[in-house]
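Omission of a single protein chain aside, the complex is shown with its protein chains in their original locations.
Coming up: subunit A.
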């Protein structure tokens, strides 16, 4: 309890901690929302790939002194295009194509960073350093959050239908591929913002884990988006608290909190209800219900 009061006092006292908290909240929201679409489209591996493939873009931006969002976006989109091109122009399946392309980009990023900067910077990129965010980082993150909110608001129904039933969307003339690459572009922007908080290695966790947790609690997409954003924020704030209090690295602390929330949901959520099912399995079998009772309970002609 004392440590929580210390943390709150420190928040009032230290600018760097306030900046960290604001950034963590923004990253929590955007990664939860975009991550929801990533998992619903069965693209978790793609999310992982893009988040790693931006590394050379980050390195090039450092080397030439331009905004890392631009460098990362270029390489993120290039990776997405290349993955699609290799998969559609060969017998190789998409997951294999992802493996080949993203590891090559990641390796290139390592070499470029080692050529350009000290190992300290590399460490920050890989593992994040939320306690060192600058004002310009906060501004960049705010801009990306704005882009995410506008993108999802304006294209909500298109994102919904292409995530659920892309074939149907194609039949009425929706440009499914353009929307896919737009989503990949937004994903790269979110990835770069999340670099500050959790680092490149764990970005995928912020994209996937809060969204997967939200998925276990609801059957409605809008609710899932809000829940995923909320869980992202809760993970970020709690992780930051652990990071400050126990001197843990901020990225892993945030990701572990998110994983903890997922575990709780896995055990207790109504959709998954792992514990309830286990208890039912071990309990003695109830007397068989009549067909009529079953039909009434199901409320339909199932």
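To be clear about the criterion, contacts are C-beta pairs under 8 Å (C-beta built on N, C-alpha and C of every residue); 3 or more make two chains touch, one makes a residue touch a chain; residues count from 1.
Criterion: contacts and distances are computed from a predicted model.
S.K.: Since a chain is absent, check the UniProt entry for it and pick the matching name: "Cytochrome c oxidase cbb3-type subunit 2", "Mg-protoporphyrin IX chelatase", "1,2-phenylacetyl-CoA epoxidase subunit A" or "Metal ABC transporter ATP-binding protein".
M.R.: "Metal ABC transporter ATP-binding protein"
S.K.: Which candidate, A:108, A:161, A:237 or A:259, sits in contact with the chain we can't see?
M.R.: A:161
S.K.: Using the touch definition from the top, which of A:75, A:215 or A:241 touches the missing chain?
M.R.: A:215
S.K.: Against the chain that's been left off, what residues of subunit A make contact? List them.
M.R.: 40, 42, 154-158, 160-161, 163-165, 167-174, 215, 218-221, 223-224, 299-302
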